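Have a look at this one.
Only one protein chain is missing from this complex, and each of the others stays in its spot.
By written order: A and B. Residues from 1 in each chain.
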Amino acid sequence: MGADVTRRTVLRGSLGAAAGLALAACGDGGPAVPIADNAKVRLPDHVPYQGVKADFPGTPEGVLNGYLHYPASPVTAFPGGPPAAGPPISVMAMTFNPVPPPIGRNTYWQALNRSLGTELRFEITPMGDYPSKVAVIIAGGDLPDAMAVRHEIPQRPAMLNALFEDLSEHLSGPAVREYPYLANIPTAHWRATVYNGGIYGLPMPRANVGSVMFYRADRVRERSLDPDVSDFRAFKQLCTDLTDSRRSRYALGDPVPSLYFVLEMLGVPNQWQESGGRFTSWLEHERLPQGLDAMRQLVTAGLLHPDAFTVTGKFKDWFGSGQIAIHYDGNAGWNDFYRRYAQDTPGFAIDGMLAPGFDGGPGTHWAGLSSFAMLAFKKAPRERIRQLLRACNALAAPFGTDAYKLRKYGVEGVDHTLSGTDPLLTPTGTVETTLPTIFVTDAPISLYFPEIPDVVRTQHDFQKRAVDVLVRNPVEGMYSETDVTVGGPLMVRMQDELKAVMQGRKPLSSWSDTLRTWRKEGGDRIRAEYERYWESINP
Amino acid sequence: MTTPTSDLVVIPGQTPASLPWRAAKSVLLLVCCLLVAVPFFSIAATSLADTKQVNEAGGFVLWPERPTLEAYRAILEGGLVSQALLVSVGVTVVGTALALVSSVTLAYGLSRPGSLGHRPVLMILLFSLLFTPGVIPSYLLIKELGLINSYWSLILPTMVNAFNVIVLRSFFMSIPRDLVDAARIDGARAGQILRSIVIPLSKAAIAVVGLFYAVSYWNAFFNAMLYMNESAKWPMQLVLRTYVVNNAAIGAGEAAASGAALPPSQALQAAILVLSVVPIVVVYPFLQRHLRKGVMIGAVKG
């Protein structure tokens, strides 16, 4: 998943050959603080927000809170008035959405600023161009007050040390309690903000459960099939039963995520496996070839869409229109698929499938990233940093508060209308609320879909089952320079090889050669760097 | 003496081709046109189709069964696109005008081999085509010049395109020498020669180069992304890009982490294409007249 995206996202950025002139003075990127200090960092305390009772309560293991309806009278998040009064704050963030209308014509943006007591000046860049923009801004030395920092930025520890503020004194341990909504973010999400022995940013929390193997429950039901497959053989049978090539109906689409699902059956690690300080990549796991072979069987049997290997960007639409019945996608799909496709397909229903053990018994489920990126603050006087933190605290106000309702649904009558107590976005609201506040920071995600509240129940059930077999990626929050610079592109080449085998372009036996290439061209270095890092934080 | 009657004339003055040959050529051109027109018609149809039909067709449709302007409404909602359209038109008009002035004068200045500084200036121009400056130094330069967030940052850096200048120059140089020399002997100064001989005789070439500049200003988005921090000042192509490119950026798994909404529908992407091509479709026929003027006739006779 990651690599395919990484390639695209930096595609634009790297088109132009690039160089740099230090016309402007930059920080002297002196040597970074030794990483061993990271072990001593005390992460912010977790003080869960208790103001609103969830209809489907979450768990510490990572099940999210689910809500059927928005509270009739939302809790006032800041009874004392706008929390972040002071000079304007510039924030540089990416967006996956169309850019919102400028502030002069954006009721929502104006209302948000009023509620904060300051002016949020967003500098928005399309995700595909974000790496280029970050590079020029860093080189130019004109940093915004706060900036979203992604995993693909190289030399991150040194850069953060040189240009950005260490927030430990404000956030570490009990200090975070001064910002109650930031304290509501579970500790796990903070791990990826630690560098140079300090906390260098705020997380943008995302669902632990990560991706989901969605299936079209309506189509499964209509054919009276059993979606609770007990092993790979049953899964293959289900796929066969869902395929009808004469009517252009197939079971599966995107081959690589489909492979992930088979690997979850086989217990192959989620990116990396750590055992006593020794790391193993999923690529070198001994059961990967078995997964490839299983995928090869599915391909040969014609259970994948005939264009699955060649066409990009069509899988969601195939799933929505029923050309494929099983589709691995992000957690956001729960709501989005209904929103996009339900109106055109009577009875449209989706559910999530957990990987069974390959030969029976329980399988595994790979956890997603717990934070999309982190928000780093430009070095500034203490008081200014506190103002920024108060603003971000407000932008992390959780479900059930008036601040959350404003942040996600804008102004009543303009951006949303109420259906009962639930806000539903108007067309204006849809456009205005694309202001990328989710790339500043956010409350932990809430399961909520007022249009079809039952979706929340289904999703919550799925999460409860998934957390039992959740496998985390042990390198999350760890830093490997080689992984940042070489890892993504190397993964593109590995995916090419994986596809070649699944497609039958290359024999399964070619995989050992491919693996040697991977080790030689970066894999060994990446592994060694993670092992060294691990030792330093587990003395 | 002239060749056969005008309705059979193929190129004015040229002997017409045989009938089968002309028929074959017509068929070939017709096929070419269909190969282009059908996909374009399909894009327009898709922009008007509803999601159900688009999803069933798996991409583009040939005819909107239940036509809707939903996609256009979604794009124009909020007014950002229409504002960006103004920015684009302004940058394109001003940019093209300035680019034409500086390119025509530069090409004219280089049109006489052997003149003072001719070779080095030509080489400077030529090599600028072969070496592309990097993103970061360009940004630093714009920043030092104080042009960040200024529309000039979208106009000045691309005002002289070496390719266009070299093409213009080659047209200028093909103007018969005796014509220019005659004017010189009559005492015309370089500026007068440019105005009264070179430009009038090169209208087609200048129109073409003007079109090249206009299109490149119209399509440019990367500099705006780098230099314009306020999205309110973005040109249309950058605004529209946020609808399309981000779609490609979302893969399985990443969507989970991004918390992003679904990618825009196919209809919306088609509508964006229509919106970005329409201005060019509207403007082109006006330019085309200039492209077709065979102004050399008679002039050679001089």
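As a convention for this text, contacts are C-beta pairs under 8 Å (C-beta built on N, C-alpha and C of every residue); 3 or more make two chains touch, one makes a residue touch a chain.
Here, contacts and distances are computed from a predicted model.
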Request  = Could you tell me which of "Ribosome maturation factor RimM", "PTS system D-fructose-specific IIA component (F1P-forming), Frc family", "FtsW/RodA/SpoVE family cell cycle protein" or "ABC transporter permease subunit" is the UniProt name of the chain missing from the displayed complex?
outcome  = "ABC transporter permease subunit"
Ask   = Taking the entire complex into account, which one of A:69, A:339, A:464 or A:493 touches the absent chain?
value = A:493
Ask   = Of the residues listed, A:89, A:138 or A:167, which one is in contact with the missing chain?
value = A:138
Request  = With the full complex in mind, choose from B:82, B:149, B:174 or B:196 the residue touching the hidden chain.
outcome  = B:174
Key: Residue among B:97, B:156 or B:232 touching the omitted chain   = B:156
Message = Even though one chain is hidden, which residues of chain A still touch it in the full complex?
response = 4, 6-7, 10-11, 13-15, 17-22, 24-29, 131, 135-136, 138-139, 152-155, 158-159, 162-163, 248, 305-307, 309-313, 484-490, 492-493, 495-496, 499-500, 503, 505, 522
Note = In the full complex, chain B touches the hidden chain through residues 1-3, 7-17, 25, 28-29, 32-33, 35-37, 39-40, 43, 58-60, 101-103, 105-106, 108-119, 121-122, 124-134, 136-138, 140-141, 156-160, 162-163, 165-167, 170-171, 173-174, 176-178, 181, 184, 189-190, 194, 204-205, 207-208, 211, 215, 219, 244-245, 248, 269, 273, 276-277, 280-281, 284-285, 288, 291-297, 300
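Simple rule for what comes next: only the chains that are shown with their structure count from here on.
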Query = Distance-wise, how many Å sit between the C-alpha centres of chain A and chain B, to the nearest whole number?
reply = 39
Inquiry  = Could you list, by residue number, the parts of chain B that touch chain A in their complex?
reply    = 50-52, 54-56, 58-59, 73-75, 77-80, 83, 132-137, 139-141, 143-144, 148, 222, 225-226, 229-232, 234, 238-239, 241-243, 245-266
Partner chain B, residues of chain A touching it in the complex = 1-2, 4-5, 8-9, 12, 15-24, 95-106, 122-129, 132-133, 135-136, 139-140, 142, 204, 206-207, 210-212, 254, 257, 312-318, 320-321, 323, 328-333, 336-337, 339-341, 343-345, 368-369, 372, 427-428, 430-432, 438, 442, 445
